[in-house]
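Have a look at the structure below before the remarks.
Yeah, one chain of the complex is gone here, protein chain that is, but the others are all in their spots.
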Amino acid sequence: MDTRTSEQLAERARDALWRDDFASQGLGITFLASGPGHARLAMTVQRHMLNGFGICHGGMLATFCDTALAFASNSYNEKALAVSFAIDFITPARLDEALVAEAREVSRTRRTGVYDVTVTNPAGTLVAVLRGRVQRLPDQPVATD
Amino acid sequence: MDTRTSEQLAERARDALWRDDFASQGLGITFLASGPGHARLAMTVQRHMLNGFGICHGGMLATFCDTALAFASNSYNEKALAVSFAIDFITPARLDEALVAEAREVSRTRRTGVYDVTVTNPAGTLVAVLRGRVQRLPDQPVATD
Amino acid sequence: MDTRTSEQLAERARDALWRDDFASQGLGITFLASGPGHARLAMTVQRHMLNGFGICHGGMLATFCDTALAFASNSYNEKALAVSFAIDFITPARLDEALVAEAREVSRTRRTGVYDVTVTNPAGTLVAVLRGRVQRLPDQPVATD
Partner (left out) sequence: MDTRTSEQLAERARDALWRDDFASQGLGITFLASGPGHARLAMTVQRHMLNGFGICHGGMLATFCDTALAFASNSYNEKALAVSFAIDFITPARLDEALVAEAREVSRTRRTGVYDVTVTNPAGTLVAVLRGRVQRLPDQPVATD
């Protein structure tokens, strides 16, 4: 399979996955880049993402990361479902900050995958790091049309 | 400190924390029970929580758990901030399902705490389990009034 | 399958798994109880388990937990391999302390399982908690004779 085909497959999978991803759409997440095994996304911290301490809710940061993980791991147009992830919070994210999440593949076998995601703020400081594990279903395409 | 005072402190901390928790409010989370070291919350899976596969986004489940963790760990009216958590997904949660998250304290020292959270669906099946670690700031009250 | 058969299968799997588990044998681990989905083991902290700070090496505590996880998850006489685990250290374990690890099943499907392990010291204090995930191979028996 040549690079071009891989990139095209990744694009088709991304579009199919994005269409119904109402959670990510509701957080205003956008794509900066994506391709086989990786994804880079943007999200700005909005008022409805804040927790009781006035900073971005850890779950919203986890959602941002989990979306990046989903797009990176489904980029071969073979279904991948997160079975677990762990997140470490480094620096609080504040209202109106434009965050970037970058997901990269650590390991991939036929049935499993491990992905690392970092979230950085506009100053380039690490906000959070997440590591997730997916179950891969190589016989189930993401984009079926 | 008698039980009554502990319960009252927990209530005051919960109210203060909840007031500005726009993320949890936006997910329609409600309280079933809470007190020193524990919390039980409800959340119904809505359309804006779904991912591209038509099931509840893992990040939204993590947010639900993280909120339960926050209320359990801040229940002594001493600030507690999650520094990390790990989540395992067991069973997908579907649109309109009424979920319950239950957080309990595993361990607590002056500066740290570990909490376990389970999410179950109406059939009583485990949807996810989360374990989180908090940093405690015993000199900073949650409710200051 | 009646309870008796389950218990007998668990015993056969345990004996087969134990025979070549040189790592656990080298740590002096012994069985207190085991059966379908659970295991309780004992280990005394010895000099060759200490780290540079004079307390039990975290990796040795993790090994103790991982052994308990292995025996609990292989107790159906179907091979189960840990794919990941996370451990939280609560209280240091000291030389000569007799520790107990208790593993219980959180969830089990045909292909996966999640297990929780606690380690306690003689005072009943939590030393560490571990949560691990296994991949199950239901067609491969642990005890083949």
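All chains are identified by letter, namely A, B and C, in their written order; residue positions are counted from 1 within each chain.
Assume a residue touches a chain if its C-beta (ideal position, glycine included) is under 8 Å from a C-beta of that chain, and two chains touch if they have at least 3 such contacts.
What you see is a predicted model; the values in this text were computed from it and never measured.
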- Query: So which of C:D88, C:E102 or C:D116 would be touching the chain we can't see?
  - Reply: C:D88
- Message: I need the residue numbers on subunit A that touch the omitted chain, in ascending order.
- Response: 86, 88, 90, 106-107, 114, 126, 129, 131, 133
- Hey, which subunit C residues sit against the chain that's not shown? 16-24, 26, 47-54, 57-60, 62-67, 70, 74, 79, 81-89, 142
- Note on the structure: Missing-chain contacts on subunit B, rising order, are 83-84, 86, 112, 133
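One rule holds for everything that comes next: only the chains that are shown with their structure count from here on.
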- So what's the Cα centroid distance for subunit B and subunit C, whole Å? 29
- At what distance in angstrom does the C-alpha mean of subunit C lie from that of subunit A? 34
- Query: So which stretches of subunit A touch two or more other chains?
  - Reply: 83-84, 86
